[in-house]
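Please read through the structure below; I'll follow up with questions.
Removed: one protein chain of the complex. Kept in place: all other protein chains.
Right, chain A next:
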Amino acid sequence: MNRPLRRIAIFCGILVLALLVRDNWLQYVRADELNGHEYNRRVQIERYAHERGDIIVDGHPVTGSVRTTGSDFTYKRVWKNGPMWAPVTGYSSQAFGASQLESLEDGVLSGNGDQLFFDRTLSMVSGEKKTGGNVVTTLSGAAQKAAFEGLGSKKGAVAAIDPRTGAVLALASTPSYDPSVFAGDSLKDSEARQKLLQDEDKPMLNRALRETYPPGSTFKVVTAAAALENGLYDDIDAKTDSPLPWTLPQTSVPLKNEGDIPCENASLREALRWSCNTVFGKMSDDLGNEKMIEQSEKFGFNREILTPVRADASIYPEDNRPQNAMAGIGQASNRTTPLQMAMVAAAIANDGKLMRPYMVAERQAPDLDVIDTHQKEQLAQPLTAGNAKKIQQMMETVVNSGTGTNARIDGVTVGGKTGTAQHGLNNSEKPYAWFISYARTASGSPVAVAVVVEDGNANRDDISGGGLAAPIARNVMKAVLDST
């Protein structure tokens, strides 16, 4: 009986050997794959096991991390004044992922990014507790506060940038939401998020970057720039060839002005001051669709802008003559984000140089060493310095003695343009109130801003950019000027 016994011994040995081989296959060969598997909750557990780095504004974090109870995700994200900062930071939720800066800069914030490889290795060796790095933004707390509080309970958005560098100073959107309410992974978080998603006012929509509006009369600035750049007009105080009434080409529909304003053959300066639809409509028609598109694209239209948070592409489309003429006064198929209009104002304020908008000034390692710093970069030159200065004069006239007087700031040169964009079928809905402006000091222009208010709680006659949006723009500019 001993021969089969020996064979059984070998058989049992083979069974154990098979287990050992399988174990090596699992725990050595496939270890990384299984360890990082999408279904492996340990990945998330590790991710939330330490404090997340912060997003910093004016040297102070606007985010934080708190210990949770009753969850294996130890730390969760909290925000200081979440509704105000949500359009900048986005959300970071244990259950629902992250968005915007929280998502794009996750490598630094979570400490898992390639940039932090050496820090990770070092802290692993030294046994220090792992933490995330910080993201320092360009935003100005004062400007953001002015924008957010200025919008108040109204629906709308504000984008402010520093024309000299492209640094984003304010990015507000209302109604907003507090990302803290669904930062965890409990049922409560899930319900809170569901409620936000079902809200008709879309509080989670970042209107400053992700909503496009008809620009209304603020677009006349772009039309004026196109006219000057293409040599259609040269002297802003010379009479233009602008009959009144003026019929839209290929139609029998006369283009109307808002009220009885002096628009017949008005100069560029006067036309912008009074916001003459006939003058700019005809100007756009004279230039043609192609040249209008060309000028718009120099300002950044027709493509997404990465700040690094993505801003939707503002649009100036190919269209027929009457539509192109209407687009010249911002009332056709062209649409724009608030950020895009702030870029238009910024390019003009910065003597024609459009800087690439950005909101991350630098990234810091957990030990506060700087990983990298943003280098300012010129995105385009939509118009010459000379033409830019001409439009500055025109916009300053608007604020000093035109429709934008509400934006005046004592002792500072302010240029701006109001807009009131019709929308809805047959203009049935309340129009959008727009205002774009910049402030200028001896050392150049530190701030350009675009404000849009979707629906004022007022009669439609009263809604105008000058009434609703200009005061908000003024306060944002003042906040920037006061803090520099």
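One rule holds for everything that comes next: a contact is a pair of C-beta atoms (placed from the backbone, for glycine too) under 8 Å apart; a residue touches a chain by one contact, two chains touch by 3 or more; residues count from 1.
Please note the rule applied: contacts and distances are computed from a predicted model.
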Given the choices "Multisubunit sodium/proton antiporter MrpB subunit", "NADH-quinone oxidoreductase subunit M", "Cell division protein FtsW" or "Translesion error-prone DNA polymerase V autoproteolytic subunit", state the protein name listed in UniProt for the chain not shown.
-> "Cell division protein FtsW"
In the complete assembly, which of A:Val16, A:Val125, A:Leu187 or A:Ala442 touches the absent chain?
-> A:Val16
For chain A, the residues touching the chain missing from this view | 1-9, 11-13, 15-16, 18-20, 22-24, 26-28, 30-35, 37, 39-42, 45, 70, 72
